[in-house]
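A single protein chain has been omitted; all remaining protein chains appear in their positions.
After this line comes subunit A, so read on.
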Amino acid sequence: MATGTEEHAAEGGLAIHPMDQFIVKPLFGDGPVHWYTPTNVTLWMGIAVVVLLGIFVLATRHRGIIPSRLQSVAELFYGFIYNMVEDVTGHEGAKFFPYIMTLFMFIFLANMLGLLPMSFTVTSHIAVTAVLALMVFLTVTLVGFYRKGLGFLSMFWVSSAPLVLRPVLAVIEVISYFVRPLSHSIRLGGNLMAGHAVIKVFAGFAGAMGIASVVPIIAIAGIYGLELLVAAVQAYVFTILTCVYLRDAVGEAHH
């Protein structure tokens, strides 16, 4: 995708091309990007992890009965995610709380840091979100087979449907099971990419309109607020879908 946008920028049009912000660049020099090259993706993933560690390590170093400001932030996140995991996956699923908490905090911080001016949104790349979604898919499949054995396959056989319909439903269920990682990753990546591209399109208008650029600047402020909401909601949606998928693997049969 990166090469396509570079060609596109050369063709002219808007002064600020909306897709340029997603180009992966090496941090040092202009060489080709190999799998081990430190790029801006690596940098901003690292910053997200450092901020995450900062919040949780600093906040819990001097624990008090009366929480400090940072400690209450950490407790708020902890309580919120723990309640979500327990509500959706039940008591058994609470074992997976550390994994889901890590997923949520990483995606949330990557989304939020991506909203800073001049920063890079790691989660707008489908390569990044696809890895996250594939890990969830593998976890759910392996845990399902480990805990239920071949009985895990019974989730494809909808026993509440009429017998004639069941083979048809089984085919649909199998397809929808394997589409899960695709939709799971594209939802996060697509939402973030679209949102950031919209901001840049409006920024391009502001650059071209002279004195009337007040209008797009006000619009950017509004969209920015919306993007803050989207960043939080998409992190929430990604983790709650992880919980819903995990419920299939650990919970009692629902069909």
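Methods note: a residue touches a chain if its C-beta (ideal position, glycine included) is under 8 Å from a C-beta of that chain, and two chains touch if they have at least 3 such contacts; residues count from 1.
In the analysis below, contacts and distances are computed from a predicted model.
Enquirer: Which of "Amino acid/amide ABC transporter membrane protein 1, HAAT family", "ATP synthase subunit c", "Iron(III) transport system substrate-binding protein" or "Ligase-associated DNA damage response endonuclease PdeM" is the UniProt protein name of the chain not shown?
Expert: Cross-referencing UniProt, the chain left out corresponds to "ATP synthase subunit c".
Enquirer: Could you tell which one of A:Ala48, A:Ala74 or A:Val88 touches the chain left off the display?
Expert: Answering carefully, the residue with contact to the hidden chain is A:Val88.
Enquirer: Going by the contact rule already stated, which one of A:Ala130, A:Val143 or A:Leu241 would touch the omitted chain in the full complex?
Expert: A:Leu241
Enquirer: Could you pull out which residues of subunit A are in touch with the chain that's been left out?
Expert: 1, 4-5, 8, 19, 84, 87-88, 183, 186-187, 190-191, 194, 233, 236-237, 240-241, 244
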